[in-house]
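Working notes for the structure below.
Missing here is one protein chain; the remaining ones are kept as they sit in the complex.
Take a look at subunit A:
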């Protein structure tokens, strides 16, 4: 072999070795740097409820912007069952690679907290973002002495008041009553309709309701005593509810919101989760069509990104655990 060829071969070998070494050296950095290539393929997006519900509508609406903002599509999968925890169990069975996300809600968290032997640990979830949240409002009849917080407090100190609502909404009220040292009889309902009907019929003292439910009652037949969450109502809604709706913080209580989180397997790299969160924020706040569609559906985008959402999620689970104990 000629000398130049030997020299070229040696140079090529050294070059290739150097390239391989630098690839090896850089690969962990690339991993730490945020999975620069993520996402390379479609993301499986799990909805823990059947088709047609509120979560399903959210998922289907935001997935319309997935291709544009993520460069890949979302494969929506409805996996209902076991109080919405079957889907969660499925999520935990998937690789923690950022290609399986789940749209959660208070329901699976409450199921996991209420069960003696739950399918999942409520903390086995890495929340990438909160996309919305609902507030639990305390509603009283207009002619009731409990129509304001002082009156309600006085009545509850006299004897336990009776409050109707779905479990999650009652948990929000229980959180406030616990801080105020008040006792109540919490009457759980599986449907909002029955709870509202019993409230309007005078069969219970108070109603725990979402803002949209309260809009059908206030001001003709009721008044909002308190927004038990830590987020104020949108201005137009507050105005329709009579204006100046007191919020938990006004009375030095720590309010509780009920978010709609999107998250991943808890072992998913933070960089991937953060990237998902960033792109989702763009989709929900800067995109033109998706937020407009959500607005028309009467849904409100209340975005909290990663890592704040994940940190809050841990606190939320603990607050819900306490509230559920109060409901028992």
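One rule holds in what follows: a residue touches a chain if its C-beta (ideal position, glycine included) is under 8 Å from a C-beta of that chain, and two chains touch if they have at least 3 such contacts; residues count from 1.
Here, contacts and distances are computed from a predicted model.
J.: UniProt name of the unshown chain, from "NADH dehydrogenase", "ANTAR domain-containing protein", "Putative tricarboxylic transport membrane protein" or "Glutathione import ATP-binding protein GsiA"?
T.: For the chain missing from the view, the UniProt record says "Putative tricarboxylic transport membrane protein".
J.: Which is it among A:180, A:215, A:232 or A:271 that touches the chain not included here?
T.: Looking across A:180, A:215, A:232 or A:271, the contact with the absent chain belongs to A:215.
J.: State which residues belonging to subunit A touch the missing partner chain.
T.: Interface residues of subunit A facing the absent chain: 50-53, 56-57, 60-61, 78-83, 85-86, 89, 110-111, 114-116, 119, 160, 162, 167, 185, 187-194, 196-198, 200-204, 212-213, 215-217, 220-221, 240, 293, 296-298, 328.
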